[in-house]
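Missing here is one protein chain; the remaining ones are kept as they sit in the complex.
Entry: chain A
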Amino acid sequence: MKKTPLYEQHVNLKGKVVDFGGWALPIEYQGQGILVEHEAVRTAAGLFDVSHMGEVTVKGPDAEKFIQKMIVNDISPMSNFQIYYSPMCYPEGGVVDDLLVYKYHQEEYLLVINASNTDKDFQWLQEHLEGDVEINNISDQCAELALQGPKAEVILQKLTDANLSMLDYYHFLPEVNISGVTALISRTGYTGEDGFEIYLDPKDASFLWDKLLAAGKEEGLIPCGLGARDTLRFEVCLPLYGQEIDRDITPLEAGLGYFVKLDKNDFIGKDALMKQKEMGIPRKLVGFEMIDRGIARSHYEVQADGEKIGFVTTGSFSPSLKKNIGLALIDAKYADEGGEIEILVRNKALKGKIIKKPFVKKSVKGAK
């Protein structure tokens, strides 16, 4: 298993380290657990090690043109130091990955991609490279911390002179001095709460991790594992690659149509996505709550009238709502709110009801 530069920290803090797609990362910390960590992020703050994420730089006069071809969102309106979210698709419309595009300027970008997809994505980008543009996989040179929660700004502000209150949602500061360490900070995250993602040299990661935990102690900051990261993102319905989106699921089906700009110039997947939109989107990602006692989990079959209509993409107990809820990709004709579905839980059909998404509203700064 690959270790992040914070491995020692996790072990010392009694993290329950598991194999997470080839990375040794804590699922939770002993003495806390997922529920406590989840609650900390919703009410105070949590610190996550997300150094496993992949980073690719895109530079050159044709950088913008190249990215426009590769992703489904339209980056032409972006200003410098802004960030856009986008799926990246196959010609058939399925998703290669979802990523964040950080724009430094017209000829320089940073793409932040999923850890488990890093090699695949980099190869995909390389295969389609065109024009005067150079890409580099700098994942090994980047550690990443995520400081998330309503107290995140107060905590981080203690360690830097940069005026964080001026940093808007989905914007970044490229070189910030935090306790003597130089880092890129962005107002982004994957929890539905306000917060920051901090990219820095791996050699500085453990120093800053300790600094942040000490600085945030008063505010209730605690280290959080990937278990809480999953329940937090799930409650606000942020998609996870391999579950809500995948090679066989289009962004339109996954409810990410907002990020699919069919009116921009040619991009990979455009024809397939246009056709799908014209013909009618066959499946829809819905939220549901369990009526019968039971927890739906990923890949469980969903039925209506005894027939298979789809599958659960993510299902869990919701720590914030104290209910068993889930997301499912189902035949669009059954997708109306209030509709009843059945989920096959260990071969028993349990009743569920389709409810509104997201289950918990985001409370990010200036969220659109």
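Miscellaneous remarks
In this text, a residue touches a chain if its C-beta (ideal position, glycine included) is under 8 Å from a C-beta of that chain, and two chains touch if they have at least 3 such contacts; residues count from 1.
Heads up, the rule we're going with is that contacts and distances are computed from a predicted model.
The chain absent from the displayed complex carries the UniProt protein name "Glycine cleavage system H protein", chosen from "Cobalt transport protein CbiM", "Fumarate hydratase, subunit alpha", "Glycine cleavage system H protein" or "Hemin-binding periplasmic protein HmuT".
Check A:Leu129, A:Leu238 or A:Ile295 against the missing chain and you find that the one touching it is A:Ile295. Remark: the residues of chain A touching the chain excluded from display are 16, 27-28, 30, 33-35, 227, 231, 293-295, 297, 316-317, 319, 324, 346.
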